[in-house]
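A single protein chain has been removed from this complex, and every other one stays in its place.
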Amino acid sequence: MDPQTIIAKRIAEELKDGMLVNLGIGIPTQVANFVPAGMRVYFQSENGLIGTGPVPEAGMAAPFLTDAGGRPVTALPGASTFDSAMSFGLIRGGHVDVTVLGGLEVDQCGRLANWMIPGKMIPGMGGAMDLVTGAKRVIVAMQHTAKNRPKIVRECSLPLTSERSIDLLVTELAVIAFPDRRATLVELSPGVSLAQVLAGTQAELVIPDYLQAASCNA
Amino acid sequence: MDPQTIIAKRIAEELKDGMLVNLGIGIPTQVANFVPAGMRVYFQSENGLIGTGPVPEAGMAAPFLTDAGGRPVTALPGASTFDSAMSFGLIRGGHVDVTVLGGLEVDQCGRLANWMIPGKMIPGMGGAMDLVTGAKRVIVAMQHTAKNRPKIVRECSLPLTSERSIDLLVTELAVIAFPDRRATLVELSPGVSLAQVLAGTQAELVIPDYLQAASCNA
Amino acid sequence: MRTIPLQEAVEMIPSGASIMVGGFMGIGTPELIVDELVRQGKGDLTIIANDTASPGVGIGKLVRAGLVRRFIVSHIGLNPETQKMMMDGTIIVDLVPQGTLAERIRAGGCGLGGVLTPTGVGTLAEVGKSKIEVDGKTFLLETALRADFALLHAFISDYVGNLSYALTARNFNPLMAMAATTVIVHADNIVPVGVIAPDHVMTPGPLVDYVVAKG
Partner (left out) sequence: MRTIPLQEAVEMIPSGASIMVGGFMGIGTPELIVDELVRQGKGDLTIIANDTASPGVGIGKLVRAGLVRRFIVSHIGLNPETQKMMMDGTIIVDLVPQGTLAERIRAGGCGLGGVLTPTGVGTLAEVGKSKIEVDGKTFLLETALRADFALLHAFISDYVGNLSYALTARNFNPLMAMAATTVIVHADNIVPVGVIAPDHVMTPGPLVDYVVAKG
């Protein structure tokens, strides 16, 4: 499996029946592909839709039904549409159960940076600051390193998206949670050793005993 | 004509084609009866309707289509409905061209009191404070005196509805405007003398020359 | 969302709860849920609503049954029973300008701390509020309102809780659907999923916890 698939599949396990979920562009979008059949998850597109369905069949798209990236989508039975104030009322007001976003950096107390690289790339925060501030649970989907440079760092060098600590970080190597704002390793991906994770991580990680042991056995 | 009809008819002359108008309960409601045929005025009910029409024919009311007093109304072609946040967004945001409200007192700089009599009657402000604060033009429909006590006073003894000076006060005796926050007599009702108005008014009134003269001739 | 028998729905509400109740002069108020509140005698309530309707109607039933400790409303003028109990001191009534009430509830539902409104500056409504100047204009800081429960009335619900309201029965219902921990709805009609057009849904299903099951 490629890293993106590993990440998307693992995040899909966090979703539960009846949840309202917002997926960012990039890896997060792929999470929708791994929701178990029969589980009803409502996907919100922040451009004003709950009930986002898959890409339409050829010749069956509407120019006025798209995801937040402007790509044609469908609407599932039970879908609803609304304006941008309502869309962010849902997001900021804590009505979104889970948001899954991409990341550039996450620091060791769980703060995310994902909206600009000063002097180099300034896409803007779009809905990211509201999503991280307001969603009940924030999950970041991110490759563990970029060109062998750690992205899980002691302190973000890039501008923060929010002061809030994210809830879960899923990479192709590991799953990291942030209880009491401390980066805590909770899972190693199959076949990945603790040493591998530590080598690719700059942040100080809390390692629970069961993973220390797992590592000794590896 | 009874005082209420005089007032309502005179206020109807202030309405122009295309205006969005909010009428309070009491005398203001009667203004709608005197809009000239062919003139399109949009009446807003603050419970969430633009395009309020007359009382329905017997047996043709809907329990969920009422005015702000809970009485059945109809909706004219081109009507629209909305929630209370939108309704007051229209009001506070200056989208209502004219509001017509009843009054308990108006002071000589044009401030209205119309929502409570301490210790005696506390209906609450309802939408009145928003209407007086936000509407483009505020017209008060009020009998000139109550049991021979002036209601147009130097200073309101009752709690104010807004700091804002109203634009026009119409009584059965006179029409008073408030340029530069100074009560200024602009019209006498047919057959009413200046002396009559002055006798029923506690506030200091600016009297333009043409009304002084009219008074001499009376 | 799940459907729930009326009695069970109201059993979830403890005495002493704070409750938002939809409706404007009783129009858009979930009358059946109010009746059951009275039947179960849930008392000491804080009610947030536009008004207290008229005697014996809608929220007026809660007034008459003596179940309310405190009201946060914009208007009680058409219910003399509420006015009398307010002047007696039997109940506390916080009067809030109607547009401000709508915005405070909306803020509570949308994760805002509050809004700045010009309404009420220089009146009794400003007592105890912070005043903030923006571009030389004075505003009152009106803070967000939330409640434990919202009791709403809809014209149509589907089986995932998407709601549509009819004409002037909409009023405060969609705002309150966002501002309470638990949202309970009585709908005149419950329809299969997919038959309300997405553009005609006024409250998206994920906001609704319970819809009272048909008789």
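All chains are identified by letter, namely A, B and C, in their written order; residue positions are counted from 1 within each chain.
Simple rule for what comes next: a residue touches a chain if its C-beta (ideal position, glycine included) is under 8 Å from a C-beta of that chain, and two chains touch if they have at least 3 such contacts.
All values derive from a computational prediction rather than experimental measurement.
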Chain not shown, its touching partners among those shown: A, B, C
Residue touching the undisplayed chain, where the options are B:Ile25, B:Ala61, B:Ala79 or B:Val206: B:Ala79
Full-complex contact with the absent chain, from A:Ser45, A:Thr99, A:Thr171 or A:Thr201: A:Ser45
Given B:Leu90, B:Met125 or B:Val170, the one touching the chain that is not displayed: B:Leu90
Footprint left on chain C by the chain that the document does not show: 103, 107, 110-118, 132, 134-135, 137, 139, 141, 143-144, 164-167, 170, 198-200
Touching residues (missing chain, whole complex) on chain A: 45-49, 62-66, 68-70, 75, 81-85, 87-89, 91-92, 119, 121-130, 133-134, 159-163
Contact set of chain B toward the excluded chain (per top definition): 18, 20, 40, 42, 49-51, 75, 77-82, 85, 88-95, 133-134
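Operating definition for what follows: only the chains that are shown with their structure count from here on.
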Chain pair showing more contacts of the two, B-C and A-C: B-C
Chain nearest the overall Cα centroid: C
Averaged-CA centre spacing for the pair chain B and chain A, given as whole angstrom: 56
Centroid spacing, where centroids are CA-atom means, of chain B and chain C in whole angstrom: 29
Where chain A and chain C are represented by their mean Cα positions, the distance between them in whole Å: 35
Numbers and ranges of chain C residues touching at least 2 other chains: 106
